[in-house]
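A single protein chain has been removed from this complex, and every other one stays in its place.
Moving on, here comes chain A:
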Amino acid sequence: MSDFWSRFSRNRGAILGLVLLAAVIIVALIAPLIFPKGPWQMVQRPFLTPFATEGLPLGTDTLGRDVAAGLAYGARVSLLVGLVSTLVALAIGVPLGAVAGYYGGWVDEAAMRFTEFFQTIPNFALAIVLVAILEPTLTSITLAIAIVSWPPVARLVRAEVLSLSKREFVDAAQLAGLSNRRILLGQILPNAMSPIIVMASLMVATAILLESSLAFLGLGDPNIMSWGYMIGAARTVIRSAWWLSFFPGLAIVITVLALNLIGEGLNDAMNPHLNRKGRA
């Protein structure tokens, strides 16, 4: 573990990412404490500029709502959607890819054709269609994002399992008389975890972007304050009130960047042999 940590911390970017993400998580957790009135309350005159009014550091939006409160509550939504949709996507992608890679033959064929069916439709288009059909609620949005994000997981896991199942320790396990299920779950999958974890951290970032894009297009849950919603609502006034789209945009950039940096750090830490950048 300390080995892992020392390799991770050798990547400065990863540490920065971790700090940024921790900050976002803390803000999300304590949002109700700092802004007990919630993000929708109209607290002051609309269009107050940032850094001008006491108690409203980031100004107010088109209806006089506190932009800072919106950001804090938006963090909750972004992180929640990102995390849950990634877990769901893993729950679909990992078993499917593992079974396809391990058993091969017609199982593999069927699973991969099924995966390709989803891969041929552009992610975002499919997500829009799903949300539009299901009506935008937090659940349907999370589900839609999960449904469009699992195919790459399935393909990655399948490739990993394919290569691992040719290794000696698998032969050994088979000779020892272990069942296929136990070999897959107990021997192969644990060894395939590192690329999956790296991929998952990047998927959370993509999911946050997807959710924001959907909300931007007006396909967000209308009862939930999210960053994408804030930008979408501010789009019409971007020339007179820049801060309404700037701050939520910045929040998205920071969070997604943090997740990407962490992903890279994890990659360095878990695949030491790759040592891609030839760091000393």
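Brief remarks follow.
Keep this in mind: contacts are C-beta pairs under 8 Å (C-beta built on N, C-alpha and C of every residue); 3 or more make two chains touch, one makes a residue touch a chain; residues count from 1.
Note that contacts and distances are computed from a predicted model.
Missing chain, UniProt protein name: "Peptide/nickel transport system substrate-binding protein", from among "Monovalent cation/H(+) antiporter subunit G", "ATP synthase subunit a", "Peptide/nickel transport system substrate-binding protein" or "Glycolate oxidase".
For the options A:6, A:49 or A:62, the residue in contact with the chain missing from this view is A:62. Annotation: of A:3, A:54 or A:135, A:135 touches the absent chain (contact as defined above). Along chain A, the points of touch with the absent chain fall at residues 40-42, 46, 62-64, 132, 135-136, 218, 221-223, 233, 235-237, 239-240.
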